[in-house]
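For this view, one protein chain was removed and the others were kept in their places.
Then we have chain A:
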Amino acid sequence: MQVYKAFFKIILKNRIQLMIYLVVFMVLALLLSSSYNPPQDTDFTKVKVNIAFINDDIDSPLVAGLQTYLGENANLVAIPDDTQKLQDALFFRDVEYILRVPVGFTDAMLSGSAVQLEKTTVPDSTSNIYMDLLINKYLNTANTYTTYLPGLSQTDLVAHLQEDLANATEVTMISSGTHSAYAEKSGYYFNYLSYSLFAILILGICSVMLVFNNTDLKRRNLVSPLRSANMNFQMILGNLSFAVITWLVLISASFVMYGSFMFTATGRLLLLNSFVFTLAALSISYLIGNLVKSRGAMSAVANVFALGTSFISGVFVPQALLGDNVLTIASFTPTYWYVKANNEITAAVNFNAASLTSIFTSMIVILGFAVAVLAVTLVLIKQRRLDA
């Protein structure tokens, strides 16, 4: 098994380069899957928009009432009243709405004269519409009271407002079955996995192929007493074991993070899908390994391929947010089908014939890629041998 041993000797020589992608993946997977918290499906919870509330008026009970009301329906974020700090907060979406109460607001409201509050928002956003609704509601109700009950004191007004605005509609939540909190997180994990898997396989297999395809070495190997079938067998074994080992290493963290969830139907389908994808990635890496001529080109191709397919296939940005044209292009890569299957696996609450058909179709497409690319590579190798 000299060839097999040589295969892993070369891989080990390149371990640092390969480890980088492993570490990148682990950090990404840990950070992003731990930060994302799926919403609870059992109870209806109001979505609270982050807003900044700035009062230029006196600290009147009316202003305090408005602030309390907004505090109940939105998250008040404390931001210093400084133009640049407020601009920054809006730009980076620390807040989505900045409300400024002008000087003389309380007096104007109580006397029923016109007054305008300044809002600074993300234009045309949904949160903007919602906050407008809330604030106008409060002020219009206050206006109704001051118009029809003129003698009302400010404290009574605020008390009335608070009482009225505490009324709420009843909400019925229809939940369509329980959905594990891990489902969505593990979906992210497995989507990111494709990036690192692709990069590691391309780099690893390319570095081996570069050595074995070196003309002098190749000639030396061809004159050796080892039968060429035997040598090819060892090479295939080497490629396969490298791919499987990489796959095992990359999925290992999912067992630590999600535990028994990985043995449920969802978990098992995710594992199966990632294994099928590993075969396609291996096949593509083998093709690239036979095409690439230098180590410099190798890291360029690995980056372009791994990053490029990941970006357009929805690994980093959800497929739902990508344009149709992008997705059409992406459907010519196995990554697209892998991510699509992952999304369907994690979205399904229970698997029925329709969802399973769709998932397995994607997997078959991925396998198709593996076979097709392998066929192309074998033809290419044959062609080269004839040319040489």
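Throughout what follows, a residue touches a chain if its C-beta (ideal position, glycine included) is under 8 Å from a C-beta of that chain, and two chains touch if they have at least 3 such contacts; residues count from 1.
Note that contacts and distances are computed from a predicted model.
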Hidden subunit of the complex - UniProt protein name among "ABC transporter", "Thiazole synthase", "Fe-S cluster assembly protein SufD" or "Putative ABC transport system substrate-binding protein": "ABC transporter"
Hidden partner chain, touching residue among A:2, A:75, A:111 or A:144: A:144
Given A:63, A:312 or A:345, the one touching the chain that is not displayed: A:312
Chain A, residues in touch with the chain not shown (by the definition above): 39-41, 43-47, 49, 73, 83-84, 86-88, 90-94, 98, 100, 114-130, 132-137, 139-141, 143-145, 147-149, 160, 163-165, 167-176, 296-297, 300, 303-304, 307-308, 311-312, 316-317, 321-323, 326
